[in-house]
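Got a structure for you, questions after.
The complex appears here without one of its protein chains, the remainder shown in place.
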Amino acid sequence: MTSTSPTPAAAGHGVAVVFEEMHRWYGPVHALDGLSIDIAPGELIALLGPSGCGKTTALRALGGLDVVDQGRILVDGKDMTTVPANKRNMGIVFQAYSLFPNMTARDNVAYGLRLRGVDADARKKKADDMLDLVGLGKQTTRYPHQMSGGQQQRVALARALAIEPKVLLLDEPLSALDAKVRRQLREEIRRIQIMVGITTLFVTHDQEEALAMGDRVGVMSQGRLEQIAAPAELYDKPKTRFVAEFVGLTNRIDGTVEAGRINLLGTSLPLLPGSATSGHATALVRPESIRLAAQTGSGARVAAISFLGSMCRVQAAMPSGEILIAQMAASDFVSLQPGTEVSVSFLPAPVFAIAD
Amino acid sequence: MLVAVLAYLILPLIAMLEFSTRGDVDPVTKAATRSLQSYAAIFSYPNLVDGIIASLEIAALTVVGMLAILVPTMVWTVVRVPRMRRVVEFLCLLPLAIPAIVIVVGIAPIYRFIGQHLGPLGASPLTLTFIDIILVLPYSYRAIDSSLRGIDTATLADAARSLGASWPRTIFEVIVPNIRGGVLSAAVLGIALVLGEFTISSLLSFNTVQVVIYLLGKRDPFVSVAVSLLALVFAFVLLFVISRFAPGADNRAQRAAEEPA
Partner (left out) sequence: MTQLVTRSASPSATAAGPASSGAGASRFRGAGNYLALIPFHVYVGLFLVLPTLIVTIGSFQDQAGSLTLDNFKAMFTNEQFIGSFMKSLQLALITAILGAIVGGLLAWAVVRGNPNGILRQLVIAACGVLAQFGGVMLAFAFFATFGFNGLITMFLKNNLGMAADGSWLYSLAGLAVVYTYFQIPLMLIVFLPSLDGLRQEWYDASASLGGGAWSFWRNVGGPILAPSFLGALLLLFTNAFSAYATAQAVISQGCALITQQIACQMQSEVILGQENVGKALALGMIVIVSAVMAVYAYIQRRASRWVK
């Protein structure tokens, strides 16, 4: 699967997509609560959130598989809100098992072309090209049940792209796959997406996936968009408590807020906008912002160390019994062992604090 | 269209209710009356009561016998001799390819032999149990099989064995509780099938409930219809109750719960 880099099917014709104040109710459940997003041409937006947050509803609304009760969907400036799914020209890759089981890989990919009246030779060629693009040039006559989950999702991607859709919609396409295949395929999808230049909406509950793939990542909760930003910004500068807690691993440490800063275990750290403004508060601190150094008499002890390749993750038990998780380059932890007494300090990065 | 189909399916059942609750025509007004006399009359036919008792006894014996033969065999094939799974499946489903009437033809000589050599025991309708176990095999097999497929039987058995359980304990204390949905379905299907069985008991001249209903139908159809309706309702209640415990029911619920609202 290493890049044979075939020629892109259609380069750089991405269109803009706009969600405008979308609302959707399922009975009493408010699945979309005024969702608005502007997606730039060619951009990949990852929608991230826990199950039931409305991300899939948003994707299905864009694909025409679900309706919105209020609001509009604009694609390339045109209002698509009420256009039926089969007239929208959107390529959708579903979670799993969406390939037609009675058709070979080639017939699956050619299906959309057949519906468009493309003649047999042309659609065979196009289907084979698309399968080539996803690295399955030699498996064109296999049936879905003869392929692995990863291969099936590649075919699904080829099928979605074969119709040269305006927008590519990915509905948790990797969630049913093994961790290794998953990582490999997500890089592959991203590479193809950039090469084709297609505007893409990617829905996932896996934050690592969202941060790795998105040009921007939108975090959703209860039908609302909490924050949409580039991955690094989202990670470093969460705007809301939900984002701070949901994205990345966080330690919760008690401190006191004063004049825009928080005092944690004797260290004063700057606060992110939206944090608590005074009094006792809980700071949400990333493991990589915590430094541990061997020091006798400090009261905290190393409880466990896990080796993550180039990184190490250390659990330290505080005198209060709480556990802090710190992460650093493996070389910085050589002196530590379970039981070692350590001192705790923080990098001076701003943190998010919640009022108690 | 759908309404017409449902009407076609429900109408005969309503008719049974209407038919079996007809009372005597009022001598004064000439109007039809409603009464439960047909139901009360059930007890005035000792043959019928005997038939019902016989069928219930056969049903109980059939279920016990079927479970005793099938459960250990099926668990054993899954855990120890998976190669034999296809053979056991084939044998269990074979009765679907051999009509009951054919089994009667072939088994009549055997029953004649039993009747001649085992004396009074051979004349008891309870001997029908032997054939009824065969008749319920396909249905019981499917019910238990779907339960066994729902759990990782081999791993469960390995786990139990590694913790020191003997084979009987492994099967009855570890595996059976995990396939109880399927076992229950198998039992209920068995009961219902035996209560509805006519072909074999009729041709071997045993008076089970169906045979008595059939014979009585010529003399007092009202009572026959009443008993039939009761039997159908009884089978329906049984099936409905197990459909709430049936294997797969919880999976379906879970799958539905995982899907976006």
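Note that the chains take the letters A and B in the order they are written out, and that residue 1 is the start of every chain.
Basically, a contact is a pair of C-beta atoms (placed from the backbone, for glycine too) under 8 Å apart; a residue touches a chain by one contact, two chains touch by 3 or more.
Please read all numbers here as calculations on a predicted model, not as lab measurements.
The hidden chain makes contact, of the residues B:Ile42, B:Ala154 or B:Leu203, with B:Leu203. Checked against the full complex, the candidates A:Asn86, A:Thr277 or A:Gln295 give a single residue touching the omitted chain, namely A:Asn86.
Touch with the chain omitted from the figure is made, among B:Ala40, B:Ile53, B:Ala108 or B:Ala123, by B:Ala108.
Here the missing chain is touched by one residue of A:Lys55, A:Arg159, A:Arg182 or A:Arg286, and it is A:Arg159. By the touch criterion stated above, the residues of chain A touching the omitted chain are 63-65, 84-92, 94-103, 111-112, 114-116, 143, 145, 156, 159-160, 163, 169. Contact between chain B and the absent chain runs through residues 1-2, 5-6, 8-9, 11-16, 18-20, 69-70, 72-73, 76-77, 80-81, 84, 88, 91, 94-110, 130-131, 133-134, 137, 139, 189, 192-193, 195-199, 202-203, 210, 213-214, 217-218, 221, 224-225, 228-229, 231-232, 235-236, 239-240, 243-244, 249, 252-253, 256.
Assume only the chains that are shown with their structure count from here on.
Rounded to whole angstrom, the centroid-to-centroid distance between chain A and chain B, based on C-alpha atoms, equals 53 Å.
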